[in-house]
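Please see the structure below; I have some questions.
Only a single protein chain was left out; the remaining protein chains are all shown in position.
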Amino acid sequence: MRSGISKIVPLEAALSAVEDGMSLTAGGFAHSHQPMAMTRALIRRGVRRLTLMGVAECWVAEFLAAAGAVEKAYFSNFMFEGFGRCRRFVEGVETGRIATEDHSHFGMICRLQAAGLGLPFMPLRAMTATDIVEVAGFEDITQKSRFIASPFGNGRVTAVSPLKPDVAIIHAARADAAGNVQLFGATSVIEEQARAASTVIVSVEEIVEADVIPRQPELTILPALLVDAVVHLPFGAHPTGVFGYYEHDAAYLGEYYAASRRQDSTDAFFRRWIHDQADHWSYLDALLVSRLLALRVDPALGTIMTGQRHV
Amino acid sequence: MSEISRDEFMAVAAAREFRDGDVAFIGTGLPMVAAYLAKATHAPRVKLVFESGIIDAAPRELASGVGDYRLAYGSPKIAGMSYALSLLQGGRIDIGFLGTAEIDRFGNLNSTVIGPYRQPRVRLPGSGGANDIASMAGRFVVICRLDRRHFVEKLSYLTTPGFLSGPRAREAAALPGSGPSRVITDLAVLGFDPETKMMRVEELYPGVTLEQVHERSGFALGVADDIAEALAPTDRQLHLLRHVIDPDGRYVVAANV
Amino acid sequence: MSTRDYSLAELLTVCVARELEDGGQGFIGLGTGGRAFIMAVGVPSVAAELARRYRGIDFITQYGCTFEPDLKKTPSNFADPYLLAWPSKAQVRVEECLEYFRRGRMTVGFTSGAQIDARGNLNTVCIGPHEKPKVRLVGPIAQSDHCTYAKYTYVLMTQDRRTFVPKLDFRSALGHGDAPGDRKRLGVAGGGPRKVFTDLAIWEFDDDGFMRVESLHPAVTMEAVTASVGFPVRFAEQLVETPAPNPEELRLIRNEIDPDGLFLEARIA
Partner (left out) sequence: MTQPTKVRSLAEAVRLISDGDVVAFGGHTARRHPMAAVREIVRQGKRRLHVAGWNNGIDMDLLIGGGCVATVETSYIGIGSLGLARNYRRAAEAGAIRIIEHSETTAMDRFRAASMGLPLLPTKTGLGTDLPRYNPHLKPFTDPFTGETWLAVEAIRPDVAIIHAHTADEKGNVQLDPQRWHDNSPDAMIARSAKTVIVTVEQIVSEDAVMARPIDTILPRSDVTCVAEAPYGAHPCCCDARYDYDMEHLRRYYEATATVEGFADWLAEFVTGLEDHLAYLDKIGARSLMGISMKRTVRP
């Protein structure tokens, strides 16, 4: 029988799970499906001293770093495709405010996998013999990885230790009230992040009736058993995009990137778009609905329909 | 329009690195253009895997990156980053392409920091998939401008393994891939001496001298015995680059008319 | 009346259920709320299901374009987006759904009106002269179609001197016309109104096409009916009390067909 318990909660209630000093991982990559509305809400609330356990959630990392909310970062790559470095994040590192622990993408994924699978370590064939495993960041280098021989005598691998985030924040396409979550398009590292994290908070574009999910169960990226709370946040990934709904807002990203040259202009940007907005709805209204609707994708192309090219 | 730009030479040189039937791991930029050029010409059976988890897409227009939804068009399989990287570790990827901030004579790369690791002078984006590709792809190609800022005697940080310290070092580290096969620059195409694993000049673009190449490297480059002038792009390749694959010159800028 | 253990809606439901014919098809319009909803939608819906279960007849109900919906999955809101998702046997194109009338397939049209006259003609257009009415109403909707083509029409409405009038301000639907044989003369295929179910009585039509009281609801007097109607009232020779629901009918209605009162207590928005 269907469970009568709903996991749909208001944004602030869901984010009460994120406390100062906790470790956080976030979904998304490049300019796609990053949980930006939740990130803005955390910044508005003044979250502090976070440890990121990140893979490719560049915008989340940059915004949190710009807000002075990041203390440490385990990660593999934060950069803005088509723009360049995440300026506030790198400045935090270059001034010593943010301590880092580098990985390759797969190395980071393996550490999350180890946690998610309940294993003491995960072997991989990358990172070996490089400074990633030789040069210590804030972590005891011997506790990060070891080059080990297989007990079966069939080779040597790098073993990495588990990383278990306190909270994963994820933005997806749709969910039902029970907390089954679906996503279209590329899934970044969401499955590993959700399995690893102690608490999983998901924001979605749409809440759907319970009978929608079982029609295409293969689209379900997170079953309800992995999800602690669901927040309904249409355009909740803005200014990044959500596959099947809307593209990233290139103009907005460009505006941020220009502002991020300096901390004071970044602060002004945040004042306008985060601190001066009472909630997600006022943020969307400040952007204007018409601007958001212009980001809608075409059903066949999957992107904003621009002039069609026939080659 | 018939004058050929350095970008076009680089694109064509990169395209040549594909063998028909290769499964290639592709990132943003010039490698994307080279991959589509190869597929449209000598290597139609090349299959592409993108870091974002998109497999073998057939985009109608050039994507602005591996996260661009344009890249998903026509893809028969869209998964996640973990899936794409698992294919790499599983030995399914024949060739990868990498850019870099620094490269040394053994083809090791740095995309992490300039200066010390803690509180660096310049914090770079980090390895991302670069280390994974260099460690685990069958072979990899580096695309990089040839100058002393990029070609350095010693890396600030070894993010991504080339031949590490030289012969047999990759074997000692149990890295499954065979390492860098080519370095494509704006002046010349470089390769590696099979014995010493040190970088050497193999092809020069028309009008480029060996002296110019040596002058712009921060370390001593070897020279291949059979050094040759790089093959000029064919008319068909130029047509594809300029009118079909990258008509807006996003990654491959045509020469000024 | 106070000692009755059933509601007016239940009483009417049972009476309508007894009328329906095996193999029939009935059209139930949507789009009213409150009390009018109970009369126009609630009673016919539950009656049809009761007739199926209690009498074992086969009867197709058609809610606009929706054929034979699953009453167990009735939406709590009849706004279109919810109707869209109502599991049913068919959703036909909207202009086709009315062609079941024109092809003569519709056995019963359930209808209502702002005014009815002694010959069962109906008005849903205006009160007062059409050129400058006192009250402009919604318009004929599909009522003229019901009354033209359906084999029978059952009218369900509240009875008072405003609604039961000697002369309509506008005749938007043909009942039995102005004189006996009018429908036949006009070549109108349907049989016209057969019964009128109100809060006080059930009316039938005599051979001349005049409305007459067939039964009075419990505790309703002939005087009360006469006083509530704007035309001379005829009573059937064997005037009876409207037969009460039996316990089994009530059990089916309350426990199985409409346990949440969606239909007979108008709990559908």
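The first chain written gets the first letter, and so on, giving A, B and C; residue counts start at 1 in each chain.
Please note the rule applied: contacts are C-beta pairs under 8 Å (C-beta built on N, C-alpha and C of every residue); 3 or more make two chains touch, one makes a residue touch a chain.
All of these numbers come straight from a predicted model, not from anything done at the bench.
The chain not shown here is in contact, across the full complex, with A, C. The hidden chain makes contact, of the residues C:Arg35, C:Lys89 or C:His130, with C:His130.
Among C:Tyr6, C:Tyr54, C:Phe110 or C:Tyr149, the one in contact with the hidden chain is C:Tyr149.
From the options C:Glu95, C:Asp207, C:Glu223 or C:Glu237, the residue with contact to the unseen chain in the full assembly is C:Glu95. By the touch criterion stated above, the residues of subunit A touching the omitted chain are 173-174, 184, 205-206, 216, 234-235, 244-245, 281, 284-285, 288-290, 292-293, 296-302, 305, 308. Subunit C meets the missing chain through residues 31-33, 64-65, 79-81, 83-84, 91-95, 97-98, 101-102, 121, 125-126, 128, 130-145, 148-149, 170-174, 177, 182-183, 185-189, 269.
Methods note: only the chains that are shown with their structure count from here on.
Interchain contacts give a graph that is no line, ring or star and is not complete, per the touch definition above. In this view the innermost chain, defined by its CA centroid being closest to the centroid of all protein CA atoms, is A.
Each chain gets a centre from the mean of its Cα atoms; the one farthest from the centre of subunit C is B.
If you average the CA atoms of subunit A and of subunit B, the two centres end up 28 Å from each other.
Distance from the subunit A centre to the subunit C centre is 59 Å, each centre being the mean of its Cα atoms.
Averaged C-alpha coordinates give centres for subunit B and subunit C that are 78 Å from one another. Interface residues of subunit A, counted against subunit B in their complex, comprise 29-32, 55-56, 75-79, 81-82, 85-86, 89-90, 93-96, 99-100, 102-107, 109, 113, 124-132, 134-137, 147, 155-157, 185-192, 241, 243, 247, 297, 301-303, 309, 311. Taken together, the subunit B residues at the contact with subunit A in this complex read 28, 51-54, 60-61, 64-70, 72-73, 78-82, 85, 88-89, 108, 112, 117-132, 135-136, 157-161, 164, 169-170, 172-176, 244, 247.
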